[in-house]
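For this view, one protein chain was removed and the others were kept in their places.
Labels run A, B and C following the written order; every chain starts at residue 1.
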Amino acid sequence: MSAETLYGLCAAALVGLGLFGSIVDPQPLRKILAFNLLGGGVFLLFGVIARRGAAAGMAADPVPQAMVITGIVVAFSATALAVTLLLRLFETTGQATLRTGAPARPDPDSDRAGS
Amino acid sequence: MPPAVTLASAATAGGFLLVLAIILPAAGVLLALAFGRHAERIALLLMPAGFAIAIAILADVWHSQASLVAVMGGWAPPLGIALRADGLSAMMLVTTALVICAVGLFARGDFGMPAGGGEARAPLVFWTMLMGVWSALNAIWLGRDLFNLYVALELLTFSAVPLVCLDGRAETLAAALRYLLFALVGSVLYLLGVALFYGAYGTLDIGLLAGRVRAEPVVWVSAALMTAGLLAKTALFPLHLWLPPAHAGAPAAASAVLSALVVKGSFFLAVRLWFDVLPGLPGVPAAQALGTLGAAAIIFGSVLALRQERLKLLIAYSTIAQIGYLFLLFPLSTGAAAAGIWGSVAWTGGVYQLVSHAIAKAAMFMAAGLIGEALGHDRIAGLGGIGRALPMTIFAFGLGGMSLMGLPPSGGFVAKLMLLTASVTEGQWWWAVVILLGGLLAAAYVFRVLAPALAGADEPLRLCARVSRRREAVVLALAVGALLLGLLPLRPSELLQIGRPAAPTAIMR
Amino acid sequence: MRQVLDIFTVAAVSAGALFFLVGTVGLLRFPDPLTRLHALTKADNLGLGLVVLGLLPQAEGFLAGVKLVAVWLLAQLAGATVTQLVARAVRRGGPPA
Partner (left out) sequence: MSTGFALDAGLVLDAGLAALVLAVAVGAIVAGTAFAAVVGFVTYGLLLALVWVRLAAVDVALTEAAIGSGVTGAVLIAAAARLRPAEARSAAERPGVPLRLAAAVLSALVAAGLAMLVLLPSAPAPSLGPAAAVHLPELAIGNPVTAVLLAYRAIDTLLEKIVLLLALLGVWSLAPDRFWGGAPGQPHAAQQDGALALLARLLPPVGIVVGVYILWVGAVAPGGAFQGGAILAAMWILVMIAGLRDAPATGGRRVRLLLVVGPAVFLAVGLAGFVVADGFLAYPASYAKPLIIAIEVVLTLSIAVILGLLASGPPGRERQR
């Protein structure tokens, strides 16, 4: 087994793990964390593909590597935005939870339309 | 210049228009951030220009009867990235420009900068994000590279999410967070598929991939992952949970953009994936599965819309149902159906639904916004007499509703008729039943709003705020547009055929 | 000469690894945060120091050697700061969970 295959299997497991965590964990913060883990797995897969594409005197194909750099920056922006949203939700309501599945309960006290 | 640096051979003369369609709103984002207090002016100045570019691209595609292509930096794919406008892209560009401009005119009342000349939060964020949405959507309509499309998809997410919680209420914050989490997992699954495609075929260019894909495991896995990710972003049943609170909680102008355009971006990519990247792969089970989810969305979304007490939530649930129709184009125009004329009709009907729902839904959300502004609430039970107070707005709402129901001569009618005929002719009659049932349910929920609105009030109606005639006129104009779409059905369907991948042939063994 | 240097490298790196091992055992076995920090700093200081020292003769050129020493110094700086911060946090109100 080559190193690329090894890391490829590692990436597959990370994707499964991250996907599981981001679906199942009830805490939004840990969903965000699991999403980052999942992202790490996806990027690692790109890295394996890049390494397998070593050619023309290059140790790896630079195109997927560049995509990973772009992807890491996007994932960080997403994390910063999601964490800020979560903290703001916590400041506003005193709790940090998403009651998934519950349809928005009409609140008799607030008569404001969403406009 | 040595020719080696520049590989631009496939680029067409009008290619710079494609670049401008993406770059102009992006430049608007930069300008708005740098000169915050002029954000509104910058956005409104860019709108006519953006509209003109979209029209110019449409005209160019129509006249040349061929796709426009631009090659970025002269680096031809697979190393570089190309943009391409076919008939479908041109139609989406114009639809987007139309809706964005209407929303811009409408939002001048809600998101004007304060009189003092300083910069304020909500206006700056709204106008900048609106430019961001526009740039992202145009990049999606024009993109030919799957990773470039991933970046565009993320651009769309990041511009859309802050629009949901502009008012900072707890419910909208939770809705925005849930939306963001769904969208992030969706795009990372899409990205996973992109990685697999690159690893197998060494290119991400849609045209090159189409020539290289074979029916093998890697294609199935990556297509499944990408489709699942895109469905989560499109809010197809059963991944729709995030949509109603997000779309209903946003300010009306933002709801219009989100429901009319933003969810269509990821749907469009699913269409590109199945029809442009994988034409001719026998995805019949997958297509039937997508159609089934779409049918479930139509029934489920409509029934839930019928049970809402709030106008904006009703409209948001109707979006779930109308998204369902879009997915009927998969079973009706792939597989055996693809080769025949009816497959093509179904495909055109699906795209028609995309456009007509965009325009109708934008009009309806903005109408709901005006109603909410006038009444101070949006409870359906309390709409009595509003028809007399805001006749133009209610009329516009009704016209939009006609498109949802599929009544002639609306654009929705043409779309649903095409889907219906195709399903009957192809012998897949079960979709026809769903289409008809969905139309009836849509009629029921639209009349649930119109009936009290047109009835007289028990007591004289007290309006909280005066609604400007100008904004009412914008909404009505858009709704009339949705109606007129049905009167010119033939030419657009010719347009849609331009640059469409040839009817799938036997790539398959 | 080459062989002497190689032997020196093996010896120093092994000694460094031993300190890492001891430090890790301490981290796991010691009862409270302060003593654990104590164990950890040994790994950081001596362990990394010996590894760097051992690698110096193998460095390709003067600059590579400077880089190695810089790594050690920066790790020292970071380690000292973090130890301080953790210790202060412990004194203030106990460790997080």
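Everything below uses one rule, namely that a residue touches a chain if its C-beta (ideal position, glycine included) is under 8 Å from a C-beta of that chain, and two chains touch if they have at least 3 such contacts.
Because the structure is a prediction, the values reported are computed rather than measured.
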(request) From the touch rule at the top of the page, work out which displayed chains the omitted chain touches. (result) A, B, C
(request) Sort through B:L33, B:A52 or B:A465 and give me the one touching the missing partner chain. (result) B:L33
(request) Taking the full complex into account, find the residue in B:G168, B:G211, B:P408 or B:G456 that is in contact with the omitted chain. (result) B:G168
(request) May I ask you to list the residues on chain A that touch the chain which is not drawn? (result) 1-21, 23-30, 32-34, 36-37, 40, 43-45, 47-63, 65-70, 72-81, 83-88, 90, 94-97, 99
(request) In the full complex, which bits of chain B touch the chain not displayed? Write them out. (result) 1-2, 4-6, 8, 11, 15-16, 19, 22-23, 26-27, 29-30, 33-34, 36, 70-75, 78-81, 119-122, 124-125, 128-129, 132, 135, 139, 147-148, 151-152, 154-155, 158-159, 161-162, 165-166, 168, 173, 192, 196, 198-203, 217-218, 221, 225
(request) By the contact definition given up top, give the residues of chain C that touch the hidden chain. (result) 74, 77-78, 80-81, 84-85, 88, 96-97
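The rule is short, and it goes like this: only the chains that are shown with their structure count from here on.
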(message) Which category does the touching pattern between chains fall into here: line, ring, star, complete, or other?
(response) other
(request) Return the chain whose centre of C-alpha atoms lies at maximal distance from the corresponding centre of chain C. (result) B
(message) Quick check: how many Å separate the C-alpha centres of chain A and chain C?
(response) 33
(request) State, to the nearest whole Å, the distance from the C-alpha centre of chain B to the C-alpha centre of chain C. (result) 57
(request) Could you list the positions in chain C whose residues touch two or more of the other chains? (result) none
(request) Indicate the residues of chain A shared as contacts by at least two other chains. (result) none
(message) Help me check something: in the complex, which residues belonging to chain A touch chain B?
(response) 15, 19, 22-23, 28, 31-32, 35, 38-39, 42, 45-46, 48-49, 52-53, 63-64, 67, 70-71, 74, 77-78, 81-82, 85-86, 88-89, 92-93, 98-101, 103-104, 106-107, 111-115
(request) Using the touch rule from the top, collect the residues of chain B that touch chain A in their complex. (result) 79, 110, 147, 151, 154, 157-158, 161-162, 165, 167-178, 180-181, 184-185, 188, 191-192, 195-196, 198-199, 202, 241, 244-245, 248-252, 255, 304, 309-313, 368-369, 371-373, 375-379
